[in-house]
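Every protein chain but one is kept in place in this view of the complex.
The chains carry the letters A, B and C, assigned in the order they are written, with residues numbered from 1 in each.
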Amino acid sequence: MLIVMHPHATDEQIDAVVSAVERMGLIAKPIPGSQRTAIGVLGNQGYVDDSTIRELPGVRETIHVSKPYKLVSRDFHPEPTHVNVAGVTFGHGLRPVIIAGPCSVESEEQVNAAAALVKDAGAQMLRGGAFKPRTGPHTFQGLGMAGLALLQEAGRAHGLPVVTEVMRIEQLDVVASHADMIQIGARNMQNFDLLKEVGKSRHPVLLKRGICSTIEEFLAAAEYIVAEGNPHLVLCERGIRSFEPSTRNTLDLSVIPLIQERSHLPIVVDPSHATGTRSLVPVMTRAALVAGADGVMVEVHPDPARALCDGAQSLSGDEFAALMNDVRALLDFLESRQ
Amino acid sequence: MLIVMHPHATDEQIDAVVSAVERMGLIAKPIPGSQRTAIGVLGNQGYVDDSTIRELPGVRETIHVSKPYKLVSRDFHPEPTHVNVAGVTFGHGLRPVIIAGPCSVESEEQVNAAAALVKDAGAQMLRGGAFKPRTGPHTFQGLGMAGLALLQEAGRAHGLPVVTEVMRIEQLDVVASHADMIQIGARNMQNFDLLKEVGKSRHPVLLKRGICSTIEEFLAAAEYIVAEGNPHLVLCERGIRSFEPSTRNTLDLSVIPLIQERSHLPIVVDPSHATGTRSLVPVMTRAALVAGADGVMVEVHPDPARALCDGAQSLSGDEFAALMNDVRALLDFLESRQ
Amino acid sequence: MLIVMHPHATDEQIDAVVSAVERMGLIAKPIPGSQRTAIGVLGNQGYVDDSTIRELPGVRETIHVSKPYKLVSRDFHPEPTHVNVAGVTFGHGLRPVIIAGPCSVESEEQVNAAAALVKDAGAQMLRGGAFKPRTGPHTFQGLGMAGLALLQEAGRAHGLPVVTEVMRIEQLDVVASHADMIQIGARNMQNFDLLKEVGKSRHPVLLKRGICSTIEEFLAAAEYIVAEGNPHLVLCERGIRSFEPSTRNTLDLSVIPLIQERSHLPIVVDPSHATGTRSLVPVMTRAALVAGADGVMVEVHPDPARALCDGAQSLSGDEFAALMNDVRALLDFLESRQ
Partner (left out) sequence: MLIVMHPHATDEQIDAVVSAVERMGLIAKPIPGSQRTAIGVLGNQGYVDDSTIRELPGVRETIHVSKPYKLVSRDFHPEPTHVNVAGVTFGHGLRPVIIAGPCSVESEEQVNAAAALVKDAGAQMLRGGAFKPRTGPHTFQGLGMAGLALLQEAGRAHGLPVVTEVMRIEQLDVVASHADMIQIGARNMQNFDLLKEVGKSRHPVLLKRGICSTIEEFLAAAEYIVAEGNPHLVLCERGIRSFEPSTRNTLDLSVIPLIQERSHLPIVVDPSHATGTRSLVPVMTRAALVAGADGVMVEVHPDPARALCDGAQSLSGDEFAALMNDVRALLDFLESRQ
């Protein structure tokens, strides 16, 4: 940490800051400048909580050098992590994993039809929501437990590991017993109690970035899970909120190479929730793969016009099959260039 | 809802949209224009889920007229709601309520000292965190259950109702048995399961706006609580995330008159978390009251330089007493002008 | 336009709104609903200025159906526009154009070295700044007129059409006499007088999106140029401002397919200014091309470590040559899939 003093800070104020740093068990090293003094803080093993320093008299600002995460950082773990989900493996340098399926499980027929067409088109995992977070209370909230069982059966019948969202701690055991991978949704990215509980299990986790979270906060949330002992973690970018109203969220593909620079964890992209618009999903899927995503998650519905949720962003079976043809050719091309 | 067709939409496409609307039990009324046709949707009792309509061939966009909330709307409940918390009442038109106290409960002495100075300065309620949401796992996480008991005792000893945050459903009963008002933090504003559980109780609730939530989403979250039967709800603005890095968040005081136009619920402001900077808290407290806030919540610590959490934004006892002098004079002035 | 009335609007208020619309020479068509009345406005040939309607008593909000642009819209001009710049052609469906060169022209040697390596690597156009917009007044501001001449000569010597930024109307003639394409920078996207003057010429224009502009505002700015009679216009996405500090701006590649849906104008991408980080430029260049960009503009410097401006985002000659190898293979692959 660097503490920047005001140009007119007195020697007494500088001494007081040095003492405060030393009371925290750290070393303070003043660096006099032509206009002002800065004080370097040394000896910390990680991120320093600056709130007691920041408002001492004469302090202008504090600047952090260390990051609020360590276990998920590439600095101390340069090799990419591979995450195995019932035989399907995510990881930088591996062929990307395609996850597909409906926004929510609506019925046995629907989820089975979705699983069949997803499998036929070549996806490796099945997604489907049983518990749904919805902005308002007056819309379809998911089938709950019944949906969980239907999803598991459809996955087994078609040889596809399944991923589904958990919304509260009490659901964790039952979700873990039905799903091969547990999803933490964007709205729960900073539900720290849920993160800790998921971290205590050894079940593979898909952690979505909050729509208003920086990359640093995203990695700090991931740190909660790994710090509890669960390294089987895959990150998921799904768009951030900006001032632009034309898409539901703004999908920033720059985070893929940035996450890969800073962390060893795999990162996948969800173009369906990011854009909210069916016509944009295929093109953004291809762009995400070229940007280096370790996987993509795409919403597919056997009959999008009758979907109970997010029909506007779901691909039909034919659309998904066409996309998968493109994806296969693109991945073959990318592998040929390595 | 209004459905806007493409300029080149065919009659068949228009007919198909009309049929789809009628299948939803609603009335479709085409409005031909000089360049394109729009289709008005009538007969709905509230917000219509448009996802199955939005991507039909020939549809350019759908425009919502109804809102995703109704019970919290002023349209059908013009009188302001008053919320009574152990004898302290929040409500538009009443004298604003001042809540103050430390970011987190650290010890019996600390919370008692805080309660004493808060009471002496003239605040009506005591705040204090027992369970703390922290961005990274390597910082102080709160005293938990012990903190809850200390807060309750300090409140009783000084005649101040207390408010504290609940972070997970399992904590609800114990928090409700110790606190007069339950706070839902900004990170949990869209933790819908938690909202529903809080809605099933009759305990007063303070719901903070998410840092990335629109006013409409804020009111839709409030609707979850009221829809379950709990009308004792106070809203809290605490800043939104913008591109400006100089303050922790951007406090938009325009939401106060806007919320008061659209909803009958009381709205208070938390200038401490919004700005993150002690020197801005007094001025933004006064501005919030002039903007019509039904209360403010301010962080106060007996010794900010040694606070375990958010010391940089906490007022000392002397600073808070000075602020309360200003607040009293300002509220007297405002009442004299009514 | 649709005018939504309050649920409690009176018949008199509805009649007053109808009269106001009719005074504007338009047709008002009330649509009674179960909760409120809406009034459709017909007969307009384009976007209606709603500011006199919006605050009439009983009006809740106005909703626009028409857009504030027409000439650049695909609705009335479905064929993609091709823009020819001294023999190099931009347009949807054509092979994307690669523009490269230094942030600013620094010397004859530097711009010639840049032109040589850009040409050798296979780019079709040369970029270079003579007049530089800089955030603060105490940094390098460009060579001005001298830089313009050096850029033109370097382009001619290597057979590359050149593009450079114009910052004020008085520079227009001299810039047009030296450059094959005139760039309007992001900070000037809503400098409407400059847009109009550029529209009066027939010189090809590259219009960059403002970092805080919506797609609708971007197209409305383009409309200024085309409305004055200049159809030789290429749009350029270069990132928007968001809360994420890790990249200089947030590059949203979704705008490429969106612009192509809504407009017939070509759209190129500038990954150098968008990301501000050299290591991200190659990957985002490839992603932009897969997303359908009609071109990319990349900063290249013969010696980035000594660049006077934006060295941190400039590729070296070797890095750019390697990128162009990848780009050629990628474009060949994409063409083979059409």
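The rule is short, and it goes like this: contacts are C-beta pairs under 8 Å (C-beta built on N, C-alpha and C of every residue); 3 or more make two chains touch, one makes a residue touch a chain.
Computed from a predicted model, the values in this text were never measured in an experiment.
Shown chains touched by the undisplayed chain in the intact complex: A, B, C.
Taking the complete complex into account, B:T247 is the one of B:S201, B:T247 or B:S316 that touches the chain left out. Considering the whole complex, the residue from C:A220, C:V269, C:V283 or C:L323 that touches the absent chain is C:A220. Residues of subunit A that touch the chain left out of the display are 2, 4, 6-8, 29, 31-36, 38, 40, 42-45, 63, 65-66, 75-76, 241-243, 245. Looking at subunit B, the residues touching the absent chain are 212, 214-216, 240, 242-247, 250-258, 261, 274-275, 279-280, 283-284, 286-288, 290-292, 326, 329-330, 333, 337. In the full complex, subunit C contacts the hidden chain through residues 20, 46-47, 49-52, 54-56, 68-70, 133-140, 167-170, 187-188, 190-194, 196, 210-212, 217, 220-221, 223-224, 227-228, 241, 277-278, 304-307, 309-313.
As a convention for this text, only the chains that are shown with their structure count from here on.
Central chain assignment: A. Criterion: smallest distance from chain C-alpha mean to the mean of all protein C-alpha atoms. Shared residue numbers account for over half of those found at the interface formed by subunit B and subunit C, and the copies are therefore classed as meeting with the same residues. A separation of 31 Å divides the Cα centre of subunit A from that of subunit C.
Centre-to-centre, using mean CA coordinates, subunit B is 38 Å away from subunit C.
In subunit B, 241 are the positions where the chain touches two or more neighbouring chains simultaneously.
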